[in-house]
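Here the complex is missing a single protein chain, while all its other protein chains stay put.
Showing chain A:
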């Protein structure tokens, strides 16, 4: 099981945070461009899902799966978006994202008066804690094992 990378977007589409652990394929465009493409795709998926859904959606889009990876999506009511790419056999990645929001984002960004909301996160402590959370998760197993 592998975790590839993580994106955090604000409600208006700014890339707040990006980090990667194991990524073999570079998209060939700059990080900023890639973030815009990713946000655009998520935005379209959200509207696609709300239109094609046969019943009233509650949480809406949860994840999508391709032949090589799964993209997990978690959005808070305030519009903050967490996106995690893992391999296809990883389970419960959504709980991990909720945990990331509850235990790391709220604690080390919202409660830090020096962190501006809706701007890219610069805090070193936050970076450290994110890394810690993912590395202790059972989903994180390096490819070499």
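As a convention for this text, a contact is a pair of C-beta atoms (placed from the backbone, for glycine too) under 8 Å apart; a residue touches a chain by one contact, two chains touch by 3 or more; residues count from 1.
One rule holds in what follows: contacts and distances are computed from a predicted model.
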Practice problem: Report the protein name recorded by UniProt for the chain absent from the figure; options are "CENPW protein", "2-oxoisovalerate dehydrogenase subunit alpha", "Trafficking protein particle complex subunit" or "Small GTP-binding protein Rab11, putative". | Solution: "Trafficking protein particle complex subunit"
Quiz item: For the full complex, which residue in A:71, A:96 or A:121 touches the chain that was left out?
Solution: A:71
Quiz item: Which is it among A:59, A:95, A:119 or A:132 that touches the chain not included here?
Solution: A:59
Practice problem: Against the chain that's been left off, what residues of chain A make contact? List them. | Solution: 4-5, 20, 22-25, 27, 34, 37-38, 40-41, 44-45, 48-69, 71, 85, 87
